[in-house]
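With one protein chain withheld, the remaining protein chains of the complex are depicted in position.
The block that comes next holds chain A.
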Amino acid sequence: MEWIQQLVNGISLGSIYALIALGYTMVYGIIKLINFAHGDVFMLGAFIGFYAISRWEIGFFPALIISMVLCAIIGVIIERVAYKRLRSATRIAALITAIGVSLLIEYTVIFFRGASPEAYPEVLPKSSINILGVNISSISILILAVTIVLMILLQFIVHKTKIGKAMRAVSLDADAARLMGINVDNTISATFAIGSALAGAAGVIFGVYYTRIEPLMGVLPGLKAFIAAVFGGIGSIPGAMVGGLSLGLVETVVSALGFSLWRDAAAFVILILILILKPSGIFGKNTREKV
């Protein structure tokens, strides 16, 4: 029974990684930028949810939606202020800017509220279902459900809507898309909005599930999600989902075997191995750059 329990643990952890990884992968797919501020949008999402729940005394779902909306706006602001004017600059300049934005967000939050951690209020009923000796808390079931719904919604947006079509077109060839009458700037903003909204949702889910939130909480999950995105094939949406879940399971298995201190190391070893053996990831395509 221990292993089924571990499977449940791994999927819960992995679905949070997957939600964050989606934002990385979408932004990379469209402007080839690894947005390192993404982990901090996740942190902001957790804090927005926290203040919404504790100040306005609203439930989980309204808080989730408020957090997603505000994070989407924050994502668009970050893109417009920091990244837009660097679109024709070198990719390394944009990358360094992303790290700068990340630090700016972290330390602005610390400046305003200090670095001390906050405990998430209990917004969901605490109960657990015991199936054959496996304890599954109702929260983990809900989290998994919310994650799956958000992922299906994302697939729908990308594949069935006009804006999704525009996103795919821009990611394929921005110049050609512009010639076809697609507003590239708005499409990129929409991508940031959707990615950031997912990070915001992940933040609230993380807070409810793990209770403790603090201004630097985005750093490690952000890096892990980056690994998940690379593992699944950066730029690929199904890849981010599979990568996130696999990383969660790998970390759980490493701890379950008694090597809990090696858990973070295992994640980074995966990153290194993937970059050496198959840099395009599981779902990535080996595309040749056009000359």
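Assume contacts are C-beta pairs under 8 Å (C-beta built on N, C-alpha and C of every residue); 3 or more make two chains touch, one makes a residue touch a chain; residues count from 1.
Rule of thumb we're sticking to: contacts and distances are computed from a predicted model.
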(Q) Considering only the chain that is not displayed, what protein name does its UniProt record carry among "succinate dehydrogenase", "Cell shape-determining protein MreC", "Cbb3-type cytochrome c oxidase subunit" or "Ethanolamine utilization protein EutJ"? (A) "Ethanolamine utilization protein EutJ"
Q | Residues of chain A in contact with the chain not shown | A | 2, 5-6, 9-10, 12-13, 34, 36, 91-92, 95-96, 99, 103, 114-117, 119, 122, 126, 128, 130, 135, 137, 206, 210-212, 217, 220, 230, 234, 251-253, 255-256, 258, 260-261, 264, 271, 275, 279-280, 286-289
